[in-house]
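A single protein chain has been omitted from the complex, and every remaining protein chain is retained in its original position.
The chains carry the letters A and B, assigned in the order they are written, with residues numbered from 1 in each.
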Amino acid sequence: MNEIISLLFIVIGAMFDLFGCVGLVRMPDIYNRLQASTKCVTLGTCSILFGVFIKYGFTAAGVKALLCIIFLLLTAPVTAHALARGAHKSGVKLWEKSVCDKYSETGS
Amino acid sequence: MRFIRWLLGFLSLSFLIVFIFSFLKVAAAAKIMLFLLICFSLALFRIFRGPTPADRSVATDILGILVIGFCAVLAVYTGKDWYMDIAIAWALQSFIGTLALAKFLEGKHLDE
Partner (left out) sequence: MMRSRTVTFIICFLMWMLLSFRLDWQHLAVGLIVALLAALAMGEMFTDSAFKWFEPKRYLWFFVYIFVFTWECFKANIDVAFRVLSPDLPINPGIVKVKTILKTETALTFLANFITLTPGTLSVDIDRGEGELYIHWINVRTQDVEEASRIIVAKFERILKEVFE
């Protein structure tokens, strides 16, 4: 029973990984790529690690999978934030059909 | 034109998924590893094609997160525990590397 549930979590995580990577290829500019790929790939990888935790239970490998989930949830949004700020400061323009850009109006 | 491109991509991706999950006679974890290889190839496509350095940095970050999931599935497939150690070390290392890349994009020195 545990095997089936863990395999289900791993398959769902792999599907979300694929959606994130398709978003990385299809979206028109860097900010939209960051949106799609960061959300989907982070939760997909967390789901894969949770499946590994269900398979092993509270042994060494299972607890390491839980710690890896915590690290990933803390670090992935920080890297997305830093990359978005760095891209905007290095002069990457938004997509030409964007609605508004309040950040470049402040002149910072 | 746009709809034809979407249909082409959708058909090829679904063909690959159906091929992997129904016609190959390997273990279930190996099927998921092949499935993740498709994700790797999509991220590598963005690294090749990216118009600006920022796009390449984003794709490198995503590739780093995918490697963690690949290590976890590899630990299930081989039954060895120490692949999880590699996953944790890779998570911390790719975090620091991406922060350094973002500081480089911003055009500042590293000690600021």
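Please note the rule applied: a contact is a pair of C-beta atoms (placed from the backbone, for glycine too) under 8 Å apart; a residue touches a chain by one contact, two chains touch by 3 or more.
Because the structure is a prediction, the values reported are computed rather than measured.
Trainee: Identify the residues of subunit A touching the omitted chain, counting contacts across the whole complex.
Mentor: That gives, for subunit A, the contact residues 16, 19-20, 22-23, 26-29, 31-32, 34-36, 38-40, 42-44, 59-60, 63-64, 67, 73-74, 77-78, 80-81, 84-85, 88, 94-95, 98-104, 108.
By our rule, only the chains that are shown with their structure count from here on.
Trainee: Based only on mean CA positions, could you tell me how far subunit A sits from subunit B in angstrom?
Mentor: The answer is 11 Å.
Trainee: Quick check on the complex: what are the subunit A residues that touch subunit B?
Mentor: Residue list for subunit A touching subunit B: 6-7, 10-11, 13-14, 17-18, 20-22, 24-25, 30, 33-34, 37-38, 41-42, 44-45, 48-49, 52, 55, 60-61, 64-65, 67-68, 71-72, 75-76, 78-80, 82-83, 85-87, 89-90, 92.
Trainee: Of all residues in subunit B, which touch subunit A in the complex?
Mentor: Per the stated touch rule, the residues are 9, 13, 28-29, 32, 35-36, 38-39, 42-43, 45-46, 52-55, 57-59, 61-62, 65-66, 68-69, 72-73, 75-76, 81, 84-85, 87-88, 91-92, 95, 98-99, 101-107.
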